[in-house]
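Have a look at the structure below, then the notes.
A single protein chain has been omitted from the complex, and every remaining protein chain is retained in its original position.
Chain nomenclature is as follows: A and B, assigned in order of appearance, with residue numbering initiated at 1 for each chain independently.
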Amino acid sequence: MVKKASPPSKIAATLPGAFLIGGLICLLGQTLIDGYAALGVEQKFCPVAASCTLVALAALLTGLNVFDNIAKYAGAGTLVPITGFANAVAAPALEFKTEGMVLGVGAKMFLIAGPVIVYGVAAGVLYGLIIWLFGLY
Amino acid sequence: MAKKQGKQTYLMQQCLTVRAWAAVGSKKEGQGPLASGFDLIEPDSTFGQDSWEKAESRMVSLTVAKALSNAALTYEDIDCIFAGDLLNQCVGTTFGLRDSGIPLFGLYGACSTMAEGMLLASLLVDSQTVRRAMAVTSSHFCTAERQYRFPLEYGSVRPPSAQWTATASGAVVLEEGNQPPYLRAAAVGTVEDLGVTDQNNMGAAMAPAAAATLRRFFADTNTSPEQFDLIATGDLGAIGSQLLVELLQRDGIDIKSRHTDCGLLIYDRQKQDVHSGGSGCGCSASVLGSYLLPSLRDGKIRNLLFMPTGALLSPTTVQQKESIPGIAHLVWLSHEKEGIL
Partner (left out) sequence: MSAIFLSYLKAFVVGGLICLVGQLLIDFTKLTPARILVAFVVAGVFLSGLGLYQPLIDFAGAGATVPLTGFGATIARGVRDAVREYGFMGILLGPLTASAAGITAAMIAGLIVSLVFKSGDKS
């Protein structure tokens, strides 16, 4: 009964936004990679530098109260790229500023991003154990 | 002394009137269809404060002050106030009333608090224990988001079943008197839980509680929906409203033609991005003050069952995957002193 009354998200509306904006963010990432390469940054650091630039940009847009308005239309388009990670760090930092710099900003920064780091690292350690045990490296 | 009738209903024995009221809202409420009925629309949702919690408290004190000036009364004229909000330890209320000097009964009934406050205030006035009592509730979108969901700037996506917490507050002043609107009866709700666990679908979680209270009230008073012009639930939103109508239909009670929901009245769902409608303690309280009470006074509505619903969850119970219990309290407001019963 509850299911019948609750409309699902408008699929037709959410998918193009996610694809388009997610794609554009990656395209921007690619131009940044090429740009850093053209500036003479060492090849293997270009993707990292590009990702960090996107992180800074997403954090800035979060501060300007713009990110959540883009995310409303983009959905996973802003969530899944590294911009989603940056927003997950910056938004709580900003929000809990009123509770102080240490227990507000410092602690709450990892409210959403903390689990991402924890389980990313845990998966990495598991993978490391496997390749070390079986000599797969 | 109010007379208890049936299991959960209290009939007032004195002639209780809502002497004055006030509704305060913010930007989004000011863009809604009821904007002109509000006493004050503050477009800046910080209310000039440096934290959201302080903003909500400021809103509460403004609402109480407004209701008192509408009643041509001062703080000293109020014997007690029943008040609550959605925040942990009800700090919106307590900090908002800190300087008022009014004896305070702090309440928590989630979004049903306005009816709970009016119910308790009316019992106290009806028993002639106190002469004049107030009820006030508030909710603020930003404080609710940061307590129950995500930081405001976090780009999460709200599903269509989600509701929008109103940044609003409403207050009433109750006393014995001879001017409509009158408060005729009230019914206290029971905690109902049909196992809905989705925090983004609270209307559905609260619909069973609304159905239970309404069913009980009609049975206790031996009345039927046709005898009332309007049954206004608090914040079931579009989905919960549909469920309420269906639940009651099963018991042979048809409220479809006279049911409305404050969450659907406060915003224009076509033009405003509020998904399933408004919610929050302040939603029903401000709709009461901006639209329902003025209509009752003018006789545009003659008999109203005002029944806000509350979702009794906390972030902890949600994380522990508990289902969401609901509660609904009912207040019968009327343009007439007598009749129906």
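Following the convention adopted for this analysis, a residue touches a chain if its C-beta (ideal position, glycine included) is under 8 Å from a C-beta of that chain, and two chains touch if they have at least 3 such contacts.
Just so it is clear, the model here is predicted, and its values are computed rather than measured.
Considering the intact complex, the chain excluded from display touches A, B. Contact residues of subunit A toward the unshown chain are 8-9, 11, 14-15, 18-34, 47-48, 50-52, 54-56, 58-60, 62-65, 68-69, 75-77, 79-82, 84-86, 88-91, 93-95, 97, 105, 109, 112-113, 115-117, 119-121, 123-125, 127-132, 137. Residues of subunit B in touch with the missing chain: 26-28, 45-46, 141-142, 145, 150-154, 156-157, 167, 198, 273.
As a working rule, only the chains that are shown with their structure count from here on.
Those residues of subunit B whose C-beta lies close enough to touch subunit A in the complex are 50-53, 146, 150-157, 159-161, 196, 201, 204, 239, 242-243, 246, 273. Per the touch definition, subunit A reaches subunit B in the complex via residues 1-2, 5-10, 14, 62-63, 65, 67-68, 70-72, 74-76, 78-79, 84, 87-88, 90-92, 94-96, 98, 108, 111-112.
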